[in-house]
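Here the complex is missing one protein chain, while the rest keep their positions.
A, B, C and D are the chain letters, set down in written order, and residue numbers restart from 1 in every chain.
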Amino acid sequence: MSTGTLLELSHVSVTFDGFRAINDLSLSLAPGEMRAIVGPNGAGKTTMMDIITGKTRPDAGVVRFREHDLTKLDEPAIARMGIGRKFQKPTVFEELTVRDNLLLSLKGLRSPFALLFAKETAEEKARIDGLLGTIRLGREATRQAGGLSHGQKQWLEIGMLLGQEPDLLLVDEPVAGMTDAETMETADLLREINRTRSVVVVEHDMEFVRALDVKVTVLHEGSVLAEGELDQVSNDPRVIEVYLGR
Amino acid sequence: MLDVEDIQLHYGAAIALRGVSLSARAGAVTCLLGRNGVGKTSVLRAVTGMHAVSSGKIMWEGEDITRLPAYERARRGIATVPQGRDIFPLLTVKENLETGFGLLPRGQRKVSDEIYDLFPILAKMRDRRGGDLSGGQQQQLAIGRALVIRPRLLVLDEPTEGIQPSIIKDIGSVIGMLRDRGDMAILLVEQYFDFAYELAQDVVVLDRGKVVASGAVGALDAEDIRGLVAI
Amino acid sequence: MNASLSFRGASVTAVIVVLLTGVLAVGSLLPASSPVQVSPFIMTLAGKYLAYAMLALAVDLVWGFAGILTLGHAAFFALGGYAMGMYLVREIGARGVYGNADLPDFMVFLSWKSLPWYWWGSDHFPVALALMLVVPAALAGLFGWLAFRSRVSGVYLSIITQALTYALMLAFFQNGFGFGGNNGLTDFKDILGFDLHSSYTRAGMLFISGLILAGALLAGRYVVGGRFGSLLIAVRDAESRTRFLGYRPEQMKLLVWVFSAIIAAIGGALYVIQVGIINPGEFAPANSIEAVIWVAVGGRGTLSGAVIGAILVNLGKTLFTAWLPEMWLYGLGALFMATTLFLPQGLMGLMRHIPKKRPSEVTPEVTSPEGEEA
Amino acid sequence: MADVAMSGPAALSGRKLWNGARGIFAAVLLSLLFIQPDSARADEDAFAGLATTQFNTIASSVDQIAQQGGPRALPVLRALADKKLFAASEGDALFIRKGDSWEDARSGVPATPDETTLRPVRVNNRVRLAVAAAEAELELVSGTPAERQASATVFYQRHDPAMLPAIDKALSKTDDATLKDTLLNARAAALLSPGAPASDAQAQQQAVAKLRAAGGLDARGILAQASTEETLDPATRKAAEEAVSSIDFELRLWGFGQDAFYGMSLGSVLLLAAMGLAITFGVMGVINMAHGELMMIGAYTTWLTQKAVLSVAPALGSFSLVLAIPAAFLVCGALGIVIERGLIRFLYGRPLETLLATWGLSLILQQVIRSLFGPTNVAVTTPPWLSGSFHLGGIEVTIDRLAIMIFAVVVMAGLTLVLRRTPLGLQMRAVTQNRRMAALMGIRTARVDALTFGLGSGIAGLAGVAVSQIDNVSPNLGQSYIIDSFLVVVFGGVGNLWGTLAAAATLGIGGKALEPLVGAVSGKILLLVLVILYIQRHPRGMFPLRGRGVES
Partner (left out) sequence: APKGEPIRIGVLHSLSGTMAISETTLKDVILMLVELQNRKGGVLGRPLEAVVVDPASNWPLFAEKARQLLAVDKVASVFGCWTSVSRKSVLPVFEELNGILFYPVQYEGQECSRNVFYTGAAPNQQAIPAVDYLLSADGGGAKRFALIGTDYVYPRTTNQILQNYLKSKGIADADIMVNYTPFGQSDWQTIVSQLKAFGSAGKKTAVVSTINGDANVPFYKELGAQGITATDIPVMAFSVGEEELAGMDTKPLVGQLAAWNYFESIDSPANKSFIKEWHTYTKNPKRTTNDPMEASYIGFNLWVQAVEKVGSTDHDKVIDAMVGLKQANLTGGTAKVLPNHHITKPVYIGEIQDDGQFNVVWQTPKEVPGMAWSPYVAETKNLIGDWTKPINCGNYDTVKKACLGAKHG
């Protein structure tokens, strides 16, 4: 957009039962940018994503995506606007097959009547097969998702996020439970995606963050503690104190 | 002393473990490695009694515990940090920690300060409901909860998942300390290779429900193992 | 469960239903002397079972597929029944006990002087049909829109559906409400000029009921069979997750909910024609609960199961109340308990594979304090 | 202002009498038609009439006995009221039964009549009225202070002008302030009643003012009558009319308090009925359709306990209810444990199927009770210490309801303590939130499940004890509570005991506030609609569990 920002949080606060989880947080993301967000447990990273996706309503502040104020919209409206999300705790449709999970995630039909008369197209089939390859669940395609292992569910959720083809991807701890090799591959995958889309990644795995090679924002107690290149922030004593440890 | 002998485990008709054997000894960390879906969690489920094995035997401290219910195994000193944390969402942090009190003698039913020292956040959020914690906070709570009952076998399923780097380091040193105390066997599943490798004495590598390599850390080459768990 | 299986079952069941009702209808027209003549008693029973099967089908659509445990579906059934009952009562005309051509007997009886406005037009069959479809659909639409929009779910939804039907029951019980109070509407004579007590009308009605039930099965199969059906299951498993994919689960639910209410209402109308009475007892919460139980017995989430469950449980009731008038509740109660223990998938589960296990104590991954939705 | 508060069993038995005699004046007036106030008959045998079978004659005989007074008057009248007075089938001999022996009614000396020839003297409402009036008359002069006070109240309530001399006599003899006040009220009431001796307008208006000050329904009735009484001064009638409307206003104000009491009392019944369900359903997630039947069994346990106590130790009969409380808790709790072990435990994780299974169970339990004890109601008696009512200002507090309120609060407090403060409570909550993890923490989940279900069932049994005091005890009892119980638990917010409390109170008070406005049926409908609308706005009830743990 002409303003040069795709997503902008300004002075956002949210309180749960008196606990201020997000405290006057301001943050902005340029179109096509990928941003890594780190910060101590409980810093408010997941809560921030909840606010962007409409799950949590902030007490104060504005969240702008392009020209829309997201705080006025509900989850489906935000999702349809092109914001996709992978949850920290993998959530998939347990009773459906892996395939059907992906099919439902595919960009496209969303209205009930359209769905009622929908037939799976060749294009959709190809897309799903592609995704299955990417997330290495081809062999599990017709299994019910409930029977997948923890890590497999993580992958399925990534697949569903890709299927949505959102303009902005919010990825909460994508490499938790992955082997080191997988972690690196995921970093490649995200960089690949970032060529056409914007991405916000939350991770505690510093190797992974390093591999992404993007600007890093450090959250602490609900607001930005530091921002910049990874090397720069990881030498910030405050960041070391609250997050990285000595 | 834990001895798992040739266990098989099924989910419905699907087989997840096909003849896995391993052992864990007091004063050592036994680390279980392997890619996603190979059966690491399933082994732990078999050991802790969350899922029945179809065949094989599990011995703990000389006793056959293969058919014992989970709570009986807990009574015999086995504590678990499960994958996915399994916090009691509506209990407060304090109450979560106290759920294991039934295993302790009456006079010792207290959450020791060590646990709060290790995870200061738990002290700070003592009265918050477990379900409201952030993912990493919950993981810390899960570890704390297992330590409360002073186990003789500690079973950890990816304990560093979602935890901030500084605390991972602390967890590492705590596990090291517990190991060095010598009275506790530790069975660890971990994807974070460096972390695991640093702590472990013994390594077991799984693939598709089978043990493909095992042995003392010194006897195996780190890069070989890395290779086994790579894609 | 494997969805495709249950759908194939639905069309087979539809065909069987049509064939069976056809045979019964023809059989009932044979002379009474014929050994294979089907008695009017059997015909009215069969008619009742088919009407209940419609109700069960309706419940299964929302419960089995969309995960909405409705404890008030009999409300739609009864509303459809009342709409039809109003027409049938007006059809009596001057043949009532007071010979009043304008007012139904119960209104004369309470000294009402004129027909209340909401009875206008009820003497025209098309109006009755419209009422039968529109009133339940509108009520379901309003209720569903409010409830789904504000994300009322799980037991909260179940209990307010129960409150809805309970409130309707109390309202209809009141004599001042204008629907005959506790007595309801009865003593019907004919429909569209056909004598309701003639064996031809009975045969025709039964066959029509069979066709309608078959149609409902096929329509239901269409609704839950495709991608819409998968989405319903997704909504049932993890409603909030579907929102982040851009779906509006409330719309999906509303659609099945209203569709299901209409099926229930048609069932109610068929019921009234063939059973000959509608009264506020049909709104009783216990009736809705029973409908849920028919579905569970037959096999939740399988359309054929709902139909089979409704027919078998009611057949059992008919037989038990005659054979063991003082013990039948033991039989029925035991049947329900045994079904849950030994046939967790209902009778349809039995057809798929004979369970090899005795009931085993389960240790589910997580139990939530709120039933299904967590 | 309204009556002074009073309490205690003595006061209670007294007030039964007062009320009993409330409508007396009419009957007494009627009986006057039959009595010939002929002084020549005064020394005739007043008792003879009792030996007839005509109610009229018996009633006039009672009046006569009272007028004559004498030492035998009271014992005979009391025996009559207690149905201990017998007449010989031939002649007019009268005997009083004293346990196994007899005495002659007229003389009080022991007698040995031929019991086969005796029949009880017949009593009907008319005779009862006459006896109450006569007793009051006699006791006003000779009774204990409590009896005298009771008699004065009877006089007030019957406000018979013929009693004016007696009232004046009593007034002159007492300096007890309360008694005096009641007698003055009685005097004022009598002055304004039909047939009163002519009095001047000023005296009449003083009487009106006195009654206005007394207030309450009795005064209102007398004043309402006075306002239409042609023989009274027109100004008096007008004043009486004004007094009626001002009493009405006062009564309406008290009415709010009264409705609040009714509402809380209804609410406490709902709370008791819902509390057990708040455990089995709210905490454990079992859609327990047999909850009502557990209440029903609790009520039957009360009945059986009562029967057992009466047959073993009849003297303790009125305290059997106290015994019934633990009995019902244990019986229902044990039954609950059996149900959990035999049925529910196979269904964890399939909460909806518990609906089916427990529905089947409820059918069976109903039929078992029907087979064992018959389909009809059984009679659970309300012990004397729970009977009756007292006044708190203008609010009538019925003691059984008050007891239920207190009981509900006690049970609620106990339950909260168990859940929040005991290790078992923590284990219960842990097991129901995550059964598998609880087992990993060494909790014997099977035992805890059984105990939790048993606790909920036991509380259902307690609710059964309570409702046995105010409702039918029949195999159908459970059916009438099950819907409301679920509504309360859900309306309050599943899994939150305080929510259950709030919902029960809201539904109780709301229902009782609506009932006088729109009637019982429409009130209930309206309340249901309001609940439905409320849930639309608050989809998780009044006290929702909030936070991440619930939503995800």
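By our rule, a residue touches a chain if its C-beta (ideal position, glycine included) is under 8 Å from a C-beta of that chain, and two chains touch if they have at least 3 such contacts.
Keep in mind that this is a model prediction, so the values were computed, not measured.
K.L.:
Let's see if you follow the contact definition: name the visible chains touching the chain that is missing.
P.N.:
C, D
K.L.:
Among D:118, D:399 or D:424, which residue is in touch with the absent chain?
P.N.:
Among D:118, D:399 or D:424, only D:399 touches the chain that is not shown.
K.L.:
Which residues does chain C use to touch the chain missing from this display?
P.N.:
Contact residues on chain C toward the absent chain are 39-41, 44-45, 48, 92, 94-100, 106, 108-111, 170, 173-175, 181-184, 186-189, 197, 275-277, 279, 281, 318, 321-322, 325-326, 328-329.
K.L.:
Which positions on chain D touch the chain that was left off?
P.N.:
Spelled out for chain D, the touching residues are 15-16, 19-24, 26-27, 30, 55, 83, 122-126, 128-129, 132, 217-218, 220-226, 228, 251, 258-259, 262, 265-266, 269, 366-367, 370, 374-382, 387-389, 396, 398-401, 469-476, 479-480, 511-512, 515-516, 519-521, 524.
In the analysis below, only the chains that are shown with their structure count from here on.
K.L.:
If you average the Cα atoms of chain C and of chain D to get two centres, how far apart are those centres in Å?
P.N.:
43
K.L.:
Which residues does chain B have that touch at least 2 chains other than itself?
P.N.:
50, 70, 86, 90, 132
K.L.:
Residues of chain D that contact two or more other chains, please.
P.N.:
Residue numbers touching two or more other chains: 433-434, 436, 439, 445, 495, 545, 547, 550, 552.
K.L.:
Using the touch definition from the top, list the residues of chain D that touch chain B in their complex.
P.N.:
423, 426-427, 429-430, 433-434, 436-445, 495, 545, 547-550, 552
K.L.:
Touching residues of chain B toward chain D in the complex: what are they?
P.N.:
Within the complex, chain B contacts chain D at residues 48-50, 69-71, 74-75, 79-80, 82, 86-91, 95, 98-103, 129-132, 145, 149.
K.L.:
Which of the residues in chain B come into contact with chain A in the complex?
P.N.:
For this pair, the touching residues of chain B are 11, 14, 35-37, 41, 83-84, 121, 128, 132-137, 139-140, 158, 161-170, 191-193, 226, 229-231.
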